[in-house]
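Let me begin by handing over the structure; questions about it come next.
The other protein chains are all here in position, but one chain of the complex has been omitted.
The block that comes next holds subunit A.
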Amino acid sequence: MDGTNSLRNGPDEHGRFGLYGGRFVAETLMPLILDLEKEYRAAKVDPEYQAQIKDLATHYTGRPSPLYYAERLSKHLGGAKVWFKREELNHTGSHKINNCLGQILLAKRMGKTRIIAETGAGQHGVATATVCAKFDLPCTIFMGATDVERQMPNVLRMKMLGAEVRPVTAGAGTLKDAMNEALRDWVTNVENTYYLIGTAAGPHPYPEMVRDFQSVIGTELKEQFRELEGKLPDAVVACVGGGSNAIGTFHAFLDDPEVAIYGAEAGGHGIDIENGHAASMTGGRPGVLHGNRTYLLQDKDGQILEGHSISAGLDYPGVGPEHSYLHDTKRVTYVPITDNEALEAFQLCTKMEGIIPALESAHGLAQVIKLAPKMGKDQSVVLCLSGRGDKDVESVGKYLGLLK
């Protein structure tokens, strides 16, 4: 379905998804962003580029990722069958590698000799450091100082892969501040540097590009589910920070109205607490930051709030512009999940399925836990299990009092 009523046609030629998206960047970056768009358009229809991506997906990432029936959890919840799309089994442990491989090949095509990236939980940083090692490019990863603390295993991985990790102390030292600093570096070194953005946000064409690279998740899922169950799932669920795994999961289903779609935002301490959560669609309003217009957490004067989430990967005051559009059109239902709900889901998944999920993905699972019991036993809900939780065991251990 690619008709005029399709929800899958965005963005328009100005990089807009309805009101959202756009190119709100300094003039210094404009020529490069226009170049990038041109290069991406060319690559998209280049069979050689597509073949390279396919080959790397199969032999480097390990795609397709399995679709797994979580039997014990399903029985425990007593309703719909619960399935996991196992993105955590990808090389580097999350969906982030899908996007990094696509973009590093573009950077190579453009003749760039240095890579920069921002990271929150460190999953994107690790994936970026990984492809930079493989393609022999120097890379600098900007990471909030708070996140460096709470995601130490990933910091060590990045360093071992040869990346320089630059802790950012401005603001609350989280993802937003890392992105500001990455943009400052990019403006300064625009000539030789490629900014490998990790989420489906930022100036056009990044939201479109990252979505395209991540759409493999939903496309595979649809096919796998049809093979196993002979139909479409009744619901799909993913966690939303910037929203790259979510848009990758959702995109294939946008024009299938019989499939309910849910995005789990970080509800932190609760959405009634200002600056106590990172649920930009539930608790924010449209604004302009980091190159795009989208829902943002901001005060009444348009100053951006820091937000809070137990999960570093969701701790961001904005969201990808396509999600803002899907929120307004009500095609996707975005719901806040609190820190505590995510922690409970984390433990349940670990004990019942023997799978330690990333705290980010645990937000999605918490929504599944709410949904499944209300659905029929003949129905199915699929969660994008976007990342593994090895990086979180220390901070979860602290919360649970297992560590002093």
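To be clear about the criterion, contacts are C-beta pairs under 8 Å (C-beta built on N, C-alpha and C of every residue); 3 or more make two chains touch, one makes a residue touch a chain; residues count from 1.
The criterion applied here is as follows: contacts and distances are computed from a predicted model.
Engineer: Have a look at "NADH-quinone oxidoreductase subunit I", "ABC transporter permease", "Tryptophan synthase alpha chain" or "PqqA peptide cyclase" and point out the UniProt protein name belonging to the hidden chain.
Structural biologist: Hidden chain, UniProt protein name: "Tryptophan synthase alpha chain".
Engineer: Give the residue, chosen from A:133, A:152, A:259 or A:288, that touches the chain omitted from the document.
Structural biologist: Result: among the candidates, A:288 touches the missing chain.
Engineer: Could you tell which one of A:8, A:184 or A:331 touches the chain left off the display?
Structural biologist: A:184
Engineer: Residue by residue, what part of subunit A touches the chain that was omitted?
Structural biologist: Residues of subunit A in contact with the hidden chain: 14, 22-32, 170-171, 176, 180, 183-184, 187-191, 287-291, 293, 296, 298, 300-304.
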